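Missing here: one protein chain of the complex. Every other protein chain is in place.
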Amino acid sequence: MRKKSPSASREVVSPDSPIITLLSDFGSTDPYVGSMKGVILSISKKATIVDITHSVAKFDVLEGGFILAAAVPYFPPGTIHVAVVDPGVGGRRKALLVKTKGYYLVGPDNGILMVAASQDRVEKVIEITNPRYGLSQVSSTFHGRDVFCAVAAHLANGVSIAEFGSETNDYVKLEFPKPDITGQTISGEVVHVDNFGNIVTNIKFTDMAEVGFERNTMITVTIGSVTERMKYGRIYGDVAVGESLALIGSAGFLEISVNQDNAASIHGAKKGTRVSISRCH
Amino acid sequence: MRKKSPSASREVVSPDSPIITLLSDFGSTDPYVGSMKGVILSISKKATIVDITHSVAKFDVLEGGFILAAAVPYFPPGTIHVAVVDPGVGGRRKALLVKTKGYYLVGPDNGILMVAASQDRVEKVIEITNPRYGLSQVSSTFHGRDVFCAVAAHLANGVSIAEFGSETNDYVKLEFPKPDITGQTISGEVVHVDNFGNIVTNIKFTDMAEVGFERNTMITVTIGSVTERMKYGRIYGDVAVGESLALIGSAGFLEISVNQDNAASIHGAKKGTRVSISRCH
Partner (left out) sequence: MRKKSPSASREVVSPDSPIITLLSDFGSTDPYVGSMKGVILSISKKATIVDITHSVAKFDVLEGGFILAAAVPYFPPGTIHVAVVDPGVGGRRKALLVKTKGYYLVGPDNGILMVAASQDRVEKVIEITNPRYGLSQVSSTFHGRDVFCAVAAHLANGVSIAEFGSETNDYVKLEFPKPDITGQTISGEVVHVDNFGNIVTNIKFTDMAEVGFERNTMITVTIGSVTERMKYGRIYGDVAVGESLALIGSAGFLEISVNQDNAASIHGAKKGTRVSISRCH
């Protein structure tokens, strides 16, 4: 499932059961998310709308990109993903529609789409310019509703991507920070603290394998300025309740966790905190 | 889109793809919202259910009405909107079904429906009395589930509005507070602080135009007891990050914002805080 590729690369969405996902930093207390869904359903009656999250930290393009990239592989081929963390709304930043091998991404040109895009194969990046596919009155502060969701809904209806504008190579190529491997030590950073307090790093399973770390051995973990020995396990229950361990989380990244407790609070970690993994003790 | 009118005024909902929206002060930690959706789907299999928000401040009928009114124009004609902020549940307050030119509104008779109703054209207000269209066991504390959602789902199935009860003219006519214009000064108040901390006032774009305020000029804004000069701009990026500005938000109201920061915290504003706009300095 996770590795399943779309049956064929298409430039139009099959209009019988289109799926549109939404991700934003809008929170859930305002009319904004509801309005976006109203716009989609006004244009595309058959669209199935799925919220990924609307609780991205305000204006945090990189966190939005990380969460989007973690969820996207689980949706069927042809899904349209709208991501709106958009501090530059109404200004000169472009509006983008990205077609990858397996899916479509719609959002502002600030890099938020590119983590999810680059983990698949980018086929085309379109700068959205055709006013025909936005609402007739485009507000200057809410392109999520007036541009991105309108475009997604028209795309769901089977409008070809070329209709929305022209191909561009000039867009923000945000990259996820990569960990540094020096000898037997991997140095990375915290990219997300999840709702359980699990400390998600940018260190991948493949990085751990490259250096030769093996499951069920003890490793040395430095979080910020504190160093601790812990198990490199497979499941939370590999250690007693309340004990720390490192494992590969469900998105394929190394996490520092505490069995049935909040690792971020216990280890004082937050986004950007340095994490390094080594063998020495 | 925003101004598009329904193709025709109807007294029954077209039953092929009915949309029901939900708004409440129930929060998202309890079984309440899920139960409402179960009731709808038990009666109307084809209904598409959309959450506007369930985070209205507890018992705050006016805030619920404001958010409802801001979201409603973006949904297709014929959409059924259920709004449940209902401190008087089980008491003598009526249950209402309002048919406007473009949509249906279902909820308690405490005014919550009337901001959204009056911005469209009210065609009929029905007092819901027919026990046939509620659940067989109506609880005394949860009419959102047992009455309003049941009625909405039967309406979605094509039941005519006259079936639910008789027309009434005796209902709560809650009005949104209107700003006061004296000479060159507009005095209003904060009606909503959004999730970004934007300070949404009850001053409309048309009020600003009436007094002759023009975009990209400096204006004098008094929030509570503090007066400050700021730009009356068009987009957040019209000022530097961290600077205040006034602009027309996505619902058509004047907002005081801080570019990429939380204006309500910075200016100490909350719902009800007085805001006035003038030219003098």
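Read from first to last, the chains carry the letters A and B; within each, the first residue is number 1.
One rule holds for everything that comes next: a contact is a pair of C-beta atoms (placed from the backbone, for glycine too) under 8 Å apart; a residue touches a chain by one contact, two chains touch by 3 or more.
For clarity, every value in this text was computed on a predicted model and none was experimentally measured.
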Residue among B:45, B:101, B:178 or B:270 touching the omitted chain: B:45
Contact partner of the left-out chain, one of A:35, A:79 or A:110: A:79
Options B:31, B:177, B:242 or B:268, residue touching the unrepresented chain: B:31
Chain B, residues in touch with the chain not shown (by the definition above): 26-39, 41-43, 45-46, 49, 58-59, 87-91, 135-137, 139-142, 145-146, 150
Hidden partner chain, residues of chain A it touches: 1-4, 17, 19, 21, 23, 28, 48, 50-56, 67-68, 70-76, 79, 192, 194-196, 234-237, 247, 249-251, 260
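Assume only the chains that are shown with their structure count from here on.
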Distance from chain B to chain A - Cα centre to Cα centre, in angstrom: 31
